[in-house]
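One structure, pasted below without further comment.
With one protein chain withheld, the remaining protein chains of the complex are depicted in position.
For chain A:
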Amino acid sequence: MLDNMLSVMIFLPILGGLTILLLPFGRDAARAIGLAGSAVVALFSLKLFFSFDPSVVLAFVEQRPLLESFGISYHLGIDGISLLVLMAAGLLFPLVYLLFRTRDKGYYGNLLLVQGAMIGAVCAADMVLFYVFWEIMLLPMFFMIGLYGGPRRLPATIKITIYTITGSLLMLASIVYLGLAHHAQTGQWSFAMAALTELSLSGPGATLAFFGFMAAFAIKIPLFPFHTWLPDAYTEAPAATTFVLSAIMAKIGVYGVIRFVLPVFDESLVRYALLFSWAGVISMLYCGLAALAQNDFKRLLAFSSASHMGIIALGVFCLNLQALTGTLYQIVAHATSTGLLFLLLGLVEEQSESRQIDSFGGMASRAPILAVFFAVAMLASVGLPGTSGFIGEFLIILGAIKFNVVIGVLAATTLVVGVCYMLWLFQRLFFQKPGKSTDRCRELSLVEAATILPVIVLIIVMGVYPQPFLDRIIPSAERQIVKVVSERAAVAEHAPVSNQFQEQN
């Protein structure tokens, strides 16, 4: 069983999802299957986390040839980077089944499918396999937004689909380019990650392929200026889907950059890092300011999520160990905190059928537990010391200042905007005079509170005692970035870069 743990984690949800979709189950049965499936996956991911050995390059490897003549294989394996995203995808899904009970069976089926595909994308160590899972991820989202979303769901669905498919096809072209480059340089076909990392890529073709990958990932993250699908999709999607989009799917975009682009296109990345880090800063600032202006809390959270994704992306493009470690840490922190915010407000929206911030108020006295949970998640999201958000943001800002002082300072200032809209949101929703929608809200039930509590605990544990997580991240982050750091050192021709590298150890 342990030999193909990753396969089980991928195909158990996919098969469960297909079973729900293809066989005539009722809503409750579908939810039970979904809950059971995702619970098993969650147990597996805990097992993975505790038995993960950070010193191995690729753990839990499974490899079988798929299309031998083309060098495509069914190749799975995880390192410290995949581990974190995998944990987010494995552990957070059961929440959705526990919190949202009154959905169609198709909804639960699609959720399982998307979970399986996400885990597949994170575990894939072969480019074509990654692409296949990356695309499969898209289809359930398409149906979940289009079938179960808000009133303006159709334009939102079409927008997100066109954006992501365009990105995917550009990525496909780049993958084909990489395969051919490998064929040209070694005389053999291979799409294996490890083999592609060995390639020496240069010339306009490599630059184009780099931008092809970056376009796909930037759309998924989403990074300015590819973010325009985000407010519509996040707002129109049902709460649980928004949660999946922001908490996990966006992370797979960042994951792609770290895992594939960083080692394979080290040269191009060093050359264009400044460009992309500006895109990250502009994302932060622009989406932060846009969030300030919203009166629809889901839209506000959408912009807030995008703004925080900006800092995560920035961490990647700073190209030093602190920032990269911070990014990886922030991936989990953002998944738990922002994800939780979306879930909590999703519950509020379902009860009150309103998303207008104006119509709420005074919820703290009506639903104190909800208010406390919300406050913890909010504080983690703005990076209060003692919560998970702090560690990641601190490391990223540190790395950003080392990378480029202007960007670092700008990013640090932008975080203040985040605090502003979040606190203002909290004040308008939970304090003040009760509004007309407040009456229809109720306190979290015992089950709901018990479901959310572990996440709250995780947020605080990660804020107070980050070491076990960092232990698992840092070796992989180092391996990933070592080539780029030497590249930068060669470009910049001054030594401090390698010193930075040692400080961290």
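Everything that follows uses one rule, which is that a contact is a pair of C-beta atoms (placed from the backbone, for glycine too) under 8 Å apart; a residue touches a chain by one contact, two chains touch by 3 or more; residues count from 1.
Here is the rule we use: contacts and distances are computed from a predicted model.
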Protein that the absent chain corresponds to, by UniProt name, given "Cytochrome bo(3) ubiquinol oxidase subunit 3", "NADH-quinone oxidoreductase subunit N", "ABC transporter permease" or "NAD(P)-dependent nickel-iron dehydrogenase catalytic subunit": "NADH-quinone oxidoreductase subunit N"
Per the touch definition above, residue among A:Leu154, A:Leu275, A:Ala293 or A:Val416 touching the missing chain: A:Leu154
Hidden-chain contact residue, picked from the options A:Val176, A:Leu292, A:Ala375 or A:Val461: A:Val176
Where the unshown chain meets chain A, residue by residue: 21-22, 66-70, 128, 131-132, 135-136, 138-139, 143, 146-147, 153-154, 157-158, 161-162, 165-166, 169-170, 172-173, 176-177, 179-180, 183, 189, 205
